[in-house]
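Removed from the display is one protein chain of the complex; every other protein chain stays in position.
Each chain gets a letter, A, B, C and D, in the order it is written, and its residues are counted from 1.
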Amino acid sequence: MSSAVSFARMVRVLALAIPCLLPLLSGCDLDSYPAELTYPLRSDPIVTSPPGSTRWDTTAPGQLDMHIAHLSDPEVGGKTLDPAKLPAKERGELERALNEIFGTPATPKVFLKDADDEVKSRIQDLKLDDKTLAHGSIVYRRHCMHCHGVTGDGRGPTGPWINPTPRDYRQGLFKFMSTAVEVNNRKPRREDLRRTLEHGIEGTSMPSFSLLEEAEKEALVSYVIHLSLRGECERYTMEPILDGSGLEGSVREKVVELLGDFLHAWANSNAKGIEPGAYPYKEGDLQASIRRGFQLFTDPRGSASCINCHVDFGRQAPFRYDKWGTLVRPANLTAGVYRGGRRPIDIYWRIRGGIDPSQMPRADFGDQAAHKEQWRNNADPYWDLVNFVQALPYPQMLPEDVRDSIYGRRHEKTEHAQR
Amino acid sequence: MTQVVYERPQEHMGMPLPTPKVAMWLFLVTEIMFFTALIGTYIVLRHGTPAQSPFKWPAPHQVHLIEWIGALNTFVLICSSFTVVLAHHAAVKADMKKATSYVAITLALGGVFLGIKAYEYNSKFQHDILPGHIGESLPYPAKGGGDNDLKAIEREKHEHATGMQYFHRVQLQLEAIKKSSIDAEIQKECNALLDAMTATTAAEGQAVAFHRPPSPAEVGERVNEILEKAEKKGVTLHLTPAIPFGNLWASCYFAMTGFHALHVLGGVVVFAIILLMAVIGRLGPQHSTMLELVGLYWHFVDIVWIFLFPLLYLV
Amino acid sequence: MSVSHSHSAEAHAHHELSFLRKYIFSEDHKIIGIQFLFSGLIFFLIGGTLALLVRLQVGFPKGINLPWFPISWGGRMSPDFYAMVFSMHATIMIFFVIIPLLTGAFGNFTIPLMIGARDMAFPKLNMMSYWFMWPAFAVILSSFFVEGGAGASGWTSYPLLASATMPAGEGFHSPASPHSGIGQICWLVALLFVGVSSMMGSINYMTTIINLRAPGMTMFRMPMTVWAMFITAILQSMALPVLTVALILQLLDKTINTTFFLPPGGMAFGNWHTGPGGGQTLLWQHLFWFYSHPAVYIMILPAMGMVSDIISTFARKHLFGYKPMVLAIAGIAGLGFIVWGHHMFQSGMDPRLGTGFMIATIMIALPSAVKTFNWLGTIWGANIQYTTAMLNALAFVAMFVIGGLSGIFMAATPVDVYFHDTYFIVAHIHYVLFMSSIFGIFGGIYYWFPKMFGRLMNEKWGKVHFVLTFLFSNCTFFPMHIIGIAGHPRRYYDSTLYRFLDNVQPLNQFMTISAFLLALAQIIFLVNFFWSLFRGAKAGANPWHSNTLEWTAPSPPPHGNFVQTPIVRRGPYEYGNPDMEEDYLPQAEPQPSGIPAPAH
Amino acid sequence: MQQKGWGIFFGVVLLAAFLSIAVGPLVGWWLPANVSSFGPDVDYLYYVILGFTTFFFLLTEVLLVWAMYRFAGRPGNKSQYVEGHHRLEMLWTVVPGGILLYIAIAQISAWERIKYQAKMPDPDLVMQVTARQWDWTMRYADTPLPENHRRWAEIPNFDDIYLPDELHCWKGANVRIYLKTNDVLHSLFLPQLRLKQDALPGKTIPVWFNATDANTRFNASTGNCEWTDKNKEWEIACAELCGGGHYRMRGLLYVHETKDDYLNWLKHAQKAARSRQPEKKATPVAAKD
Partner (left out) sequence: MTETGHPTTHDAAHDLRVKAYFTVFIALSIFTLVSFIANEAVRQGWIDLYTSVTIIIAVAVIKAILVGLIFMHLNFDWGKVYFIIVPIFILGVMMMMVLMPDTVIAWQPSQNPLEPPVSTTGTR
């Protein structure tokens, strides 16, 4: 009952407990990735060609991998390759090569021992220096990793449960780009990644990161490019081994070769954006422009023929497979939700450049001289389409007849099935 | 029991009620709260829907609810309440034969109630009036222009999105109807609707002649017309009707009547056990309290139905 | 109606039951109480581990690189995992620890003993009420391993985070909580089972207390523990059905596409399969808090009752103001039903309702204050014996004052605008539920341990455990008030994103370290508990010289409790009577000659 | 004597707790700066309650600790035999009751002022805030106060400007926010403005505030808003669990000095939102040193 004894014991227990606890907690508050962590080699199937069919329902959350595994079923009609079938020797070589060139999550790099000046300058242009990447990896781990995953595979712990699924950078495919259409193997420019980062993607779970510091955003962009390069090299080294066509040289040579190609593509893309024509209209021309845009949009055989995919202006568009093997649908343009940004220039870029990975073709009206009837009255059909798409969700902006044919005539009893 | 538990019965401290009866009343208290919460939910949800405008709570005929069947069910339950009280009465008078027969009648009436309920449910299944199955989108009422239009369009944008599920279901149903052979006129109308829904705009080939496919709301309206016609002709048509707030109605209806039916089922099981006891000769006058308790429960179930019937069928 | 009698007579006849009947499928209220005690303590360990994970993340949000830490992605807990951890921590602590321990363990053990009954009114029902917990145990534990993980919508599981299941397509995204799928369904099912179990228990308690009291045990001679259990049972029986309905409705929303809680008009989360919906999101909050506010009292009233008895016993003094205490408990229970809206002041509920709820809520502090003053009155002029049980009970009083007073901030609507959903509320709930209820439970365990197992717990180690627990729990939870005042919102995975929270992050780390020390201190309790179970000093029938009826039975009491049904002659708090040599006078003791019988 | 130690132990722990709150304001562990017009009401009521609760905290805990110290048991001693005290009971029922009633009634007018829609002042600036998983989308009209602003809040407008996570207003403006959510429940929390309101799916909830201090200077040449004071970085948080990213719904509150400043910013934002040419901005410095 004596409390003196208990106090003494208490002190003793405390003295024992605190040193015991400190090592337990010492690993906490880790800014960067654990040093011993390496990028794991790809294990999920590679979608080499997505199925062409359409569907009415989307994939249930959490079922992404199951869904992709089923793509190669004959009735679905896609083609996939399984990285698990990679022979042990190649696997080891690939792992070593990738780790040597791209480093680990804690110390990411794009490092080529015997790089020529051109490659070095490309790395410099794309800001893939070690310091930026290390900073990017810290920021990425904190803000992005739980959805996009350590390797940028879009399979972080939360990733599979989000619909639309987070972007898988490892294919080197991106949707929203302002890269000039002439560029081969279009990659997004740094500004495009910045835009996505700052504005988020409306209508998905990608939030805006506009409040990050300037340097953090830049570092993130670099790190995303790094992950994308690593993933693409990995994928296109695996692909010939898996589909049986085989490699010409060693695995490492292949990786280095691919890296050179991709760096080239990224640097080229970064250098050249779409230059939109000057906006040709004054305030008062808007209604006429919207009407022209409507006609271009709905003309099923025109150069744009948007209505063929954006059925009923996207309201009744079925799902299709994109190049990642996930289901997406042509946007519902009446909803006023613009994933790639809602500025006119953003919409212009998408119409002009298309969205390659989800197989949205680019509109091509050629130049003014060659296509007289599309460019009549000095009107710019691209801007007509932009104006129409921008006004589409706002019925008050549309000319009366256009509005009636989009939203129906509401003054009298609606007639349908009377075609 | 008062006289045996304690050495000094005069000092019994409890209520002058048998313990099981106290427990039964306490159990009924929890049951009251259970159904109060259910009914409260129903009233709140129903009250939350607008009274004027086409978007009001569905009328019984819209959801194929026949009032007289509900009234009949009420009568069946009242009868069973009456017989169960007579059974208890007979048991008190130690007339176990009479009690047994009343219990048997009650059991039968409970069975009848459940049978009628099953019939009603079946008609809901037939008409596809199930949670998650009902098309709810109808065009917004056209009144004047201007602002009215804008509100209507804003609303339609939302409903168009969610209504596509309905659109596709109707499409599948219409395809099935196309393959079947029913009344020629109805089938023609169905096919016309299907054509309108599936025709692509590309077929015309003219830039100006753009035709909008019907929206889910318009499909719903058309489906309702076809269903009405079919009903008049006596044709059964497996098409999902468009009923504003139908889903909420179905949710409430099935939740409330479902839980009531489960309670009835529970009572029926107990009556069956009592009957079994009577058959093997285990039922005696000592079970009169048990009969009273079962009766209490049964009357409570009756009272719940007395409220559910007007709330769901009439008001 | 003759069940209880014939049963107890029968049980008397056959003392030798098989192990299975005696300890596993026992119908004896004492064994059932001990079963509840053990399962509650096991879940206390699980819930505590989850709490440590929560603290680890909040204290060191940048990441964890611990070799012993099983789940980390890139050295970091994922935000969804964190959400799952704190949701399950609260769920387990509330529904699987505190409620089963207080009403299940102590309610079962004490009620028949304290009112002089042989057993519960319905022993079989009692057994069922324990075994209905097992599906709940199984479901809640298995939910950690289902696809997507256990529920992660907070213990309140507000729709739509909890109930939305599928994306609407159309440019809207899916519910980004992986756990609102099967995990959430498991959560609902487990709580349904817990509810049914509690409902069975509460009907049993009420019937027992109403009808099976020993001769002479009038309502106003019942010990406070029994009163508290009685009123708790009333609260449960009235409030639980509403929760049951809410759970069922959400379950239907998630499984068969009903739309009770889905908003109207094709919102983004209007379920792809249900169309525009039309339900009401707020309805869940109303139904849930209609249960869960009384549930807060369910989680504290029994502890209050137990503490009253413990304090009176070890203060060797008559409980100060017995009837006001009873009235205060009843008042808390009555008011408890009309204050649920104070959880919803900022929820978008009509603010006019807020005014009404605020007045009712603030007034509920009154009976709590009355109780506190009465406890103080009880130890005033007492002859306090500082046993571990008494220390825990006094800690209850000291901590309940803090928990009660901090509640007033949240009850006041304008102040709640700021404090709602900040760490201040976390501090409040932990002061009420951990610092009060758990100290009450510890007190109860130390106090009734000799009656339960016939052996005394080690007092010395009990005190060490108490000192460490008291110290570290204050270190863990008191700073939460401070970071709450600074505006730290609760359920934040990483507060270092916010500049206005920068200067409270050190406190977060301090709390985390304290929490780990607090957890370590509980090892002392566990060791003491199991050591005493087998090696503790033998206790006599009445080691504390207490007055209530359970101490007239042998320790541990046999099946049937009393050798002879006691006849109650006075209230339970006859301590320190100056006319007597002994300072206590048990309830069933014949009146000593020369001492006037009390008036009541 | 050893028995008396327990009173001291309790006393020390409780005193430490009390002191940790008491030193809070000195070391910055306190309410954030208050810049709301109704904020002083909230703070005043907070201090009223704090005063009463501190008094009762000290009263009860001191009594408890004193009693624990003074009445620690000694063998052979006996306690006083008291069953209760009617007048004392009345006293400690009526006095706290009165105080509590006063506290309750004192709240009502402030509550009405903050939340009742009928009592909200006519707005000078209207915006619509849509919460989603996991950021805030602020929608500004092309003028501070569009005609029929309630309708404007319901029906999107072609001219609207959408900005993620940035709330702009000017000092002294009565700001009306129409709060919506795209998905689950969220809660708009502005600590410095003492403002919090849940967003309910399917509902549009009006909230208002009036900032009494400015923190922003708009730099027309860079197009950036700069803090006037480093400590005045006011933030927006989400206070209702909304999934995994609940913690990251951070926004910033920019309060401009005058309406003109705000309009300047708005013009700039409009230009950016309607940009028809790619930005010709030199890319900023890359890595942080």
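Definition applied: a residue touches a chain if its C-beta (ideal position, glycine included) is under 8 Å from a C-beta of that chain, and two chains touch if they have at least 3 such contacts.
In this text, all values refer to a predicted model and were calculated from it rather than measured experimentally.
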Self-check item: Options C:G63, C:P324, C:G341 or C:P586, residue touching the unrepresented chain
Solution: C:G341
Quiz item: Among B:I78, B:A108 or B:I182, which residue is in touch with the absent chain?
Solution: B:I78
Self-check item: subunit B residues touching the omitted chain (full complex)
Solution: 1-2, 15-18, 21-22, 25-26, 29, 32-33, 36-37, 39-40, 43-45, 47-50, 52-53, 55, 67-68, 71, 74-75, 78-79, 81-82, 85-86, 89, 92-93, 140, 147-148, 150-152, 155, 285-286, 288-289, 292, 295-296, 299-300, 302-303, 306-307, 309-310, 313-315
Quiz item: Since one chain has been left out of the picture, which residues of subunit C touch it in the full complex?
Solution: 1-2, 238, 242, 263-265, 280, 282-283, 286, 290, 337-338, 341, 348-353
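Criterion: only the chains that are shown with their structure count from here on.
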Self-check item: Centroid distance [mean C-alpha coordinates] between subunit B and subunit A, Å
Solution: 48
Quiz item: With chain centres defined as C-alpha means, what is the inter-centre distance between subunit C and subunit D in Å?
Solution: 31
Quiz prompt | Residues of subunit B engaged with two or more neighbouring chains | solution = 150, 160-161, 164
Self-check item: Residues of subunit A engaged with two or more neighbouring chains
Solution: 1, 3, 7, 146, 158, 202, 205, 315, 332, 335, 393, 396
Quiz item: Hey, which residues of subunit D end up touching subunit C in the complex?
Solution: 3, 6, 9-10, 13-14, 16-17, 20-21, 24, 27-32, 38, 41-42, 45-46, 49-50, 52-53, 56-57, 60-61, 63-64, 67-68, 71-74, 77-85, 88-89, 92-93, 96-97, 100-101, 103-105, 107-108, 110-112, 114-117, 132-134, 182-185, 187, 189, 191-192, 194-203, 205, 233-235, 237-248, 250
Quiz prompt | Residue ranges of subunit A in contact with subunit B within the complex | solution = 56, 295, 298-302, 307-308, 311-312, 315-316, 332, 334-335, 393, 395-396, 405-408, 410-414, 416-419
Quiz item: Within the complex, which stretch of subunit C touches subunit B?
Solution: 1-5, 121-122, 168-170, 172, 199, 203-204, 206-207, 210-218, 237-242, 244-246, 248-249, 252, 256-260, 265-267, 270-280, 283, 287, 290, 565, 567
